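First, the structure itself, so that you have it in front of you.
Every protein chain but one is kept in place in this view of the complex.
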Amino acid sequence: MTEAMAQPAKRNPQKRAVLPTLPPFSRSRQALTFSSRAAEGRLCLQVCGSCETVVYPAREICPKCWCSALIWTDIADGGRLIAETVLRTSINTYFRERMPWRVGTVEMDAGPTALMHLHGDVEHGAQVKIIARTDKSGQGVLFALPKMETPNMADDRQLRALTCDPKFRRALVTDGRSAIGQATVRALSAAGATQIFVGVAEQWRPFEGAAELAAMPKVEILPLDVTDTDSVNELVGEIGGRTDILINTTEHVRPGASMERNNVLIAREEMETNYFGLMRLIQAFGPALRARGADGDNSACAWVNLLSVYALSNWPTFGTTSASQAAAFSLSQCLRGEFAGSGVKVINILTGPTEDAWHQPLPAPKVTAEGIAKAIVRSLQQGIETMALGAVAEDVLARWREDPTVLERELTQVAAGASR
Amino acid sequence: MTANALAGLADALSNGDIRVVDLTHTLDPDFPVIVLPAEFGQCARFRVEEISRYDDRGPGWYWRNFSCGEHTGTHFDAPIHWISGKDYPNAAVDSIPTSAFVRSVCVINCSKECAEDEDFLLTPEFIQQWEQQHGVIPAGNWVLMRSDWSKRSGAEYLNMRDDGAHSPGPSGDAVKFLIEERDVIGFGTETVGTDAGQAHLLSPPYPAHYLFHGANRYGLQCLANLDQLPPTGAVLVCPPLKIKNGSGSPLRVLAMIDGSGS
Partner (left out) sequence: MTIGSEGRYSYDGVVITAPVSIPYQRYSPKPAHWWLGQVLSELGLKANLKPSNVDGLCASSFTLFPDTAVGLTQHFGLTLSWLDHIPVGGACGVVALRRAARAVQSGDANIVACIAGDTNHVDSFRSMLSSFSQFSQDAAYPYGSGGPNASFALITAYHMEQFGSKAEDFGKICVAQRDNALQYANGLMKSSLSLDQYLDARLIADPLRLYDCVMPCAGGEGFLVMRESEAVALNLPYANILSTIERHNAFPDDPVQFRGGWALDVDEFWRMAGIAPNDVDLLQTYDDYPVISLMQIEDLGFCEKGQVSDFVAANTFTNEGSFPHNTSGGQLSVGQAGAAGGYLGLVEALRQVTGQATDNAVQDANIAAVSGFGMINFDRGLCSGAAVLQGAA
C-alpha cells in the first residue's frame, strides 16, 4: 500500500539545487505518435487495418500479415502483470538518482506484452490498468496502475514522476479577478496545494469574489498585471523561486471579426494579454521554473495555459481573439521546446465558449469556471499535456485532428459565424 | 516694463520668492485610469518597456519606450475631446493658443464637503460663497476644484462600486455659471475626470465635459497637491504635449505661488 506522502522538507539553502536529468528521450518517429497521444492521456497503439492485430513496439508494417496500414487506435487498458523486477542500478543518470525503480512485463488485454513502469500497489500476477503518459523527457511511456483505486495512490513515487500533482506544491494563478481564476484557486486548495499565489491586476478596481478570495486559507494575493512588464518582473522577484506550478488563466476576450473593428486597439489589447502577457510571464517565470524541474518531490513541474480551442482554427465570431489565441498557442509550443529537458510540462487546456459576459448570447453548451478549474487540476494530477474541455472544444479538436483545412471551411462558411 | 517683469519673475523664482509646486502624479503603470463600460474602447494604461540598460541590448545607455493614452495619468482635456467641442478651430492640443497654458488660477476648496460626501457636487451657490471670501473669479482664469481626492490611493481613488464610480465634481449649473458668468478658461480636478463619478446621471450627462468643451474651454484632471495652493494668486503652467490633433495629453502641471511667506 502506498504510504501517504508527507510534506517535503524545506530545501537546505546551502546545498546546490539538483539539476534536471532526463529519462531517455530518443524515439523513432512512429513512437512519437504514441507520445503525442500519451500527452493527451490516451493509450493508443498501432492496430493493423487488415488483420486487426495490435502491434507493439511501433512498426512500419504488420508483423502478422505485412499490411502497411497500421492505425493508431485507442486500445483496452486492461492487462496482467506476468513478470516484474526492481532495478537497483541503471546506466541512465535520471534513473540512477531514483533507484530502486520497479518495472515489469504486462500482458495486455489488447494482445501485446510490454515493459512498463509499475505502480507500487500493483501486485505480482494481478490485473492492472494501463495508462500512457509523458515522462520527464516529454516522451510517452506505459505505466501499470492497480486495477482498483488504492489509498494514497497518487502519492506513488514513480507515478508522481509522470504527473504534476498540486499536492504539496505551490501554484501561481495569474488572474484572481476572474471567476475562472477564483474557481481554480478553490480547486487547487482542495487538491492539497501548499500555497496558492493569486495575481490581481489593477487592485484599484473592485471585482466580484474579492473578499472570498482574500479570506481563503493558503491564498496570497499579489499584484500582477501581465500587460505590465514591471509588474510581472516584480512578482517573479518575490515568488519566482517558490512557484512550482504556473497557471495562466488571464485572458482578454472580445467578440468581433476584423471589419467590425475600425482600429486595432481591442485586437492589441487581446495580443497584449493573450500573447505578450504570456510572453512576459514566460520571460520572467520560465527560467525560474526550468531551473527547478528536479528540485525534490515538490519540484517545479507544470505551466498551464488556458486557451481557446479556436487557437487551432479561427472562428470569425471571435475573430481577433482567435488570432491572439493562435499566437499564444504557438508560443506555448515554443515554451514546450524551451522547457524540453527541464522536466516541466506545458499543459494546454483548450476550451470552447465559457459561461461569461462575453459569450452570454451564445447557446449552450458552454464551459463553466468550475469546469475549467476541475480540468486544470485534473490535467495536473494526471500529467496530461493537452486537454479539450467541454463538448465544443472536444468537437473542434476532433475535427482539427481529422482535417484542419476542412475545419477552416466549416468555421468560415456563410452563417457559420452566427451559428457556432 | 515687460523685460523688467520677466527679470523679476526669474529673480523671484531663483531666490524662492516664487515657489513652484508640482501638481502632477507620477506616470505609473498601476495608476488608475477612467473605466468605461467594458463594451466601449478603453483608455490605455501607462506602460514602459526597456530598450536597453547598459547591457547587450545597448551597452552604454539606458532608455525605454512608453505607451499610454491621451487621457492617462495627470492630463489635459482639449475641447475636441468631447463631441460638443468637435467643431471649434484650434481646439486640439497642438493648436490651442499657448497663452491658455499659463494663467492665473483660483482654487475652490471643497475638501471638507468631499470628505463628508463622496458624491459632492460643486454648485453655483458654493462658488459664490467662496467668492464672498476670495473675490469674484476673474475672467480668463483657470478654476481648480480642491477635493483632496489625490490623497486617496488604490481602490479608494476611483471608488468604484456596482453602480459606478463615486467621486465629487461640478454640477451642470456650476459649469454653466463658470462659463457664462465668470468666463473661466478651464476647469481642473483631483479626480480621474473633470466630472463627478456619477455624472452620467446629471443633466446634461457629464456636464463638465459637455459644457466646458462645448464652450471651447479646457480641462485638467488627476491633479495633486492642490492643498499647497492659495485660493487665488497662483499661476498655473500646464502645456500639454504637442500631439497632432490631440484630444488631450498627459503633462506636467506646475503652479507658481508666492513663496515669500514660507
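As written, the chains take the letters A and B, and residue 1 is the first residue of each chain.
Assume a residue touches a chain if its C-beta (ideal position, glycine included) is under 8 Å from a C-beta of that chain, and two chains touch if they have at least 3 such contacts.
Model, not experiment: these values are computed from the prediction.
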Contact set of the excluded chain (shown chains only): A
Per the touch definition above, residue among A:2, A:50, A:90 or A:150 touching the missing chain: A:90
Residue of A:20, A:104, A:120 or A:343 in touch with the missing chain, whole complex considered: A:104
Chain A, residues in touch with the chain not shown (by the definition above): 23-24, 26-28, 30-31, 34, 56-58, 63, 82-92, 94-95, 101, 103-105, 107, 113-117, 135, 137, 139, 141-142
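Methods note: only the chains that are shown with their structure count from here on.
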Interchain centroid distance [CA atoms averaged], chain A/chain B, Å: 50
Of chain A, residues touching chain B in the complex: 202-206, 223, 225, 227-231, 263, 265-266, 269, 357
Chain A-touching residues of chain B, taken from the complex the two chains share: 29-30, 32, 35, 38, 41-42, 44-45, 47-50, 153-158, 160-161
